[in-house]
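A single protein chain has been omitted; all remaining protein chains appear in their positions.
Showing chain A:
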């Protein structure tokens, strides 16, 4: 292809498609790996506990300082002042809720003086201001002072019978709370203000009177339940608190979340000098109610509430107690985890771990179990090793639920038998292609092997000092022996039987190593899974 044009060659010289070596593309972004264990969680519990309990106490104290008085004036606390010992509720009902009004008075006693700002609320119970049909039934555009038509959302209080839109339209507006509550102390009426009870944004933005309110409101139909037109709601404040911008109306229009709610009715007017300069003094007050609002039909209740506030707001100790509770739970968790952590630490016997490390280093073998086997090798160099009978209990009972490290005294001081049954675990099948198959061998072949094994044992018992390889063989055969018991007695837990002979330092260290190993393995995993294996390593050493 010598006659190929030069471009062809260029075409062949393509850029290598080797991907770029960036941390993101190679998924090597540095990352923090949080590991939540008893260890790392302890400080978290402690910090939360130490932080939350004081906060809780502060909040509870704050809440306790708030004074609150409430009076349910739905029925018996509001007897019609026109006489006849009928409740105002009954008066309304007897008038079939057609706008009849009823007045009542009730004496209330404040046992403490309410200093500072005092707020007066009306509370309603079992009143579903959060009903979907109710919440929906308003027209925010209308409340901005915009001209009709009004939104169909206002149904069924959209337009009056003559076709003009209700101003304001909708169920919320129509059902505006219209009881009048006044309070007097020793004959002087308590100075109340209805300015500043609504959200400032509402008054400034959301509720706007139309350009020419007087004509606008007089020409429009007022909602059916209203006794006054919107423009007559409050004529006292130079019309700044009138029409849509009437704060009582605005407060009402913010629908409550729950069927039990309270709404700010009045504030104590502190600007007036005199008795109420510093709040409400303790004593008897007379509450006069102009009872217009019917609630009995739906078993609602009406409340009159006098309350001070803290920097947090009204009286509600819940948050404080919740802080304390969570703080205490964290402290309990801290204590429990600390205890667990301690015991866990002990079981992993940190003081002997250096030996393990030393041994591992010595044998140039990093694995824990094989470090113990490497000990074995070391031992063989210095000791005469001889085989021993295998002491493997196939009895289910020996497989305890817990790791058991037992020292069985042995009269024959020259023999020590050690069988470690490690817990079956995830890890046991790590890197174990052969292992998987071990415990699933045909039982017939296993029984065969068992007999074969016995023969091997027998032979070896007679033999001279055995080599490490044969120990391994023996061990592996033992695996087979035990794995035949698998189905019946999968020993999920570890069982270590150690029969020490003499107390040579080397032996002790070995015991400890193995102990460590077994405890490690038992703590690392106790989950029972079908693919778990039992791997048993048995060691025989004979120190002469």
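We take it that a residue touches a chain if its C-beta (ideal position, glycine included) is under 8 Å from a C-beta of that chain, and two chains touch if they have at least 3 such contacts; residues count from 1.
Going forward, contacts and distances are computed from a predicted model.
The listed choices are "GATA amidotransferase", "Phospholipid-transporting ATPase", "Mitochondrial import inner membrane translocase subunit TIM22" or "Armadillo repeat-containing protein 8"; the UniProt protein name belonging to the chain that is not shown reads "Phospholipid-transporting ATPase". When the full complex is taken into account, the listed residue touching the unshown chain is A:128, out of A:128, A:185 or A:338.
Residue A:322 is the one among A:71, A:322 or A:335 that touches the chain missing from this view.
Considering the whole complex, the residue from A:74, A:87 or A:137 that touches the absent chain is A:137.
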